[in-house]
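I have a structure here, written as structure tokens, and I will follow up with some questions on it.
Only one protein chain is missing from this complex, and each of the others stays in its spot.
Right after this comes chain A.
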Amino acid sequence: MTTNTKNPPIDRIDGRMKVTGGAQYFADFELPNTAYCVIVGSEIAKGTIAGLDTKKAQGAPGVLGVFTHQNMPPIPGWDAPVGGEADGPPPRPKGEQYRILSSPKIHFDGQPIAIVVADSFERATYAASLVKATYTKQTARTDLRKHVSDGVAPRGEDGGNYSRGQADGYKTAPVTLEANYTVPIEVHNPMELHGILAHWTGASTLMIYAKTQGVNATQQAMAEAFKIDPKNIHVHTEFMGGGFGMGLRTWPQETAVVAIARKIGRPLKLVVNRSQMFTLVGHRPYTVQTINMGADQTGKLIGIAHAATAETASYEDFTEATVNMTKFLYACPNVSTRYRIVRLDRSVPIWMRGPGEATGAFALESAMDEMAHKLNLDPIEFRLRNYTETDPERNRPYSSKYLKEAYQRGAEAIGWNNRKLQPGSTREGDWLVGYGMSTGTFNAFRWEASARALLKADGSLTIQSAVTDIGPGTGTALTMIAHNVLGVPMNRIKVEYGDTSLPKAPTQGGSAIVSAVGSAVFDACTSVKNELIELALKAGGPLAGRQANELTMADGTLSVEREPGKKVAVSDLMQANKLTVIDKTKDSKGGPEHAKYSMYSFSVHFVQVRVNPLTGVVRVSKAVSVADSGRIVSPKTAASQMIGGVAGGIGMALTEEAVIDHRFGRFVNNNLGDYHVAVYADVPAIETIMIDKPDPIINPMGAKGMGEIALIGFAAAVANAVFNATGQRVRDLPITPDKLLRAV
């Protein structure tokens, strides 16, 4: 089995294309006669368009059309209510997606009010500046903090509540704490701008280059919108310049561009600007949380109550699993959670890396640190005293859990024994030094996927799946899986992906792709291998008389393990049987074992911070992230995911916050100069540790997910380290100098 041995680190298979500029992202494709779209956004957050002057824009040179709610070409699928059919992993937003350019009603600031099309980007941009609108304004509600009491349970959900034991059991504990935590609006901000390149190649045939995390999902969304057969829609996204969740659905402006392209009869390209990335493609929702926790003097948890209230749009109910990890991460008899949403005059959020779990982990793992301090216990020791080997939420075993080992290895790597229990007691020069840690966890999924394996007589192997690789190294991992099954040298394996002409695959998200698509590749390659074995063992075959389980396959040769020299080259075997190719496609999904176990990946983050008490500046000076995500299929790209989680986590902890001026309902820092993502100077050298032990249940590779846990919990580790350094507890992210100085 491939799960028995660790995999070697290999270079990313698409590395050469990425370093030479040869990798083509959606906007890089060249179609003759392409015209350009520019979106004009609303200048108010709520109200109605009273007047719209497009005359000047229409008369500007090169303009091919100005499309508004008054002249938007029809979108056939919009003759019935359009559900919030986010195409990503469940749960999906509920309610009705707003229909772009279909009415004068404004739901959020920046909502498209016109799309200008011209024969060059410059001309479209200039003409867009000539579109003028007047509005009938209404008072917009955009500030979650002012409307927390308006929170409602999401549509169609069972009240958004959970409890076991006594809901308020924490109150009976000798040691209690209550704390409120805030995670502000964060924006995915992948480096690649969102957009689409759409071309009607016939009356009802469509070619789309998209910025999507799932080509099949985009294909399906367009098929529904235009009421055409999905088979006639070709979507290509081999390379995507980062998603982090914003590409989990087909956004209304994509559909609009496709409709306009049909009307104009030319290929159309839309590339939104950076400011529009803050309003048109989702965000991590502003969320306020309260944790009540009770423990006894021995450090045993008695009860936890975790309540979260998050913003959503007025038109759709976006929800995420913010409070979920509180239900199962620790042994605790009395647990209750409550989740509410507040409908605001804002654009709809979408899952952002780690999604709700990252928001929830900040609260839970900060509170665990606060309670450890109250109990005068080491935070790791406190967690170990509440460690659970079975899932207390569902009362069933975990498929695998090596969290204890992760605590131990991470603690050694960061030098945890240098940490003083008493906060504010380590100083180096002008800097206060502190250590913090936290835990992260995320569901390990195995969704349905399909893949094709084509082994040619020349010994080369092609793997195909429609899955998109948004950056984690999917293609590289699939190469490793195919190599492990068939023994084909890695440089003879080609992986083709990111195109709807290939076997169907789920949208890349939820840390599920190696598990889902990897299993399909495993199955397809196994099917190829079985056919080869059959050919070798059949009467008259070169290895006739042996058993299938005696054979091994490596470097293009089938050999009998215990008989050196007894072997046959795969190419000879295929030629003898007059086969030029063995071609197998497999659908793959988990079996009933998935209902018997709880499957999660786990991570532990450790940081050392330096805090300048005069300026309030926090520097993360060391970071160690440990992943328990089963067998690591591609160690090199997996490590990169982990360091990426650290960079994202430093941003979440210290700098990232999209700020709204609530008088106007508009962002004031909607650009990369003012919305601070972590840059080089913010990120130290990082140590990543992989537990790398296979999960025996989840899939044939024993691999669990990695992308989300790399981020989940990290911000709490920083907040906990800041507390250890200074004695100041900051519960509102990001931990900016003003908050620390205010606390002093």
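Everything below uses one rule, namely that a contact is a pair of C-beta atoms (placed from the backbone, for glycine too) under 8 Å apart; a residue touches a chain by one contact, two chains touch by 3 or more; residues count from 1.
As a working rule, contacts and distances are computed from a predicted model.
Its UniProt record calls the unshown chain "Xanthine dehydrogenase YagT iron-sulfur-binding subunit", which is the correct pick from "histidine kinase", "3-isopropylmalate dehydratase small subunit", "Glutathione transport system permease protein GsiC" or "Xanthine dehydrogenase YagT iron-sulfur-binding subunit".
Among A:Lys105, A:Lys132, A:Arg274 or A:Lys404, only A:Arg274 touches the chain left out of the display.
Touch with the chain omitted from the figure is made, among A:Thr388, A:Ser571 or A:Asn671, by A:Asn671.
Contact with the chain that does not appear here is found for just one residue of A:Gly440, A:Pro472 or A:Gly630, A:Pro472.
On the side of chain A, the interface with the absent chain consists of residues 11-12, 14-25, 27-28, 30, 56, 59-62, 119-122, 126, 130, 189-193, 239-244, 271, 273-274, 470-473, 636-637, 639-641, 643-648, 671-673, 677-681, 683-686, using the contact rule stated above.
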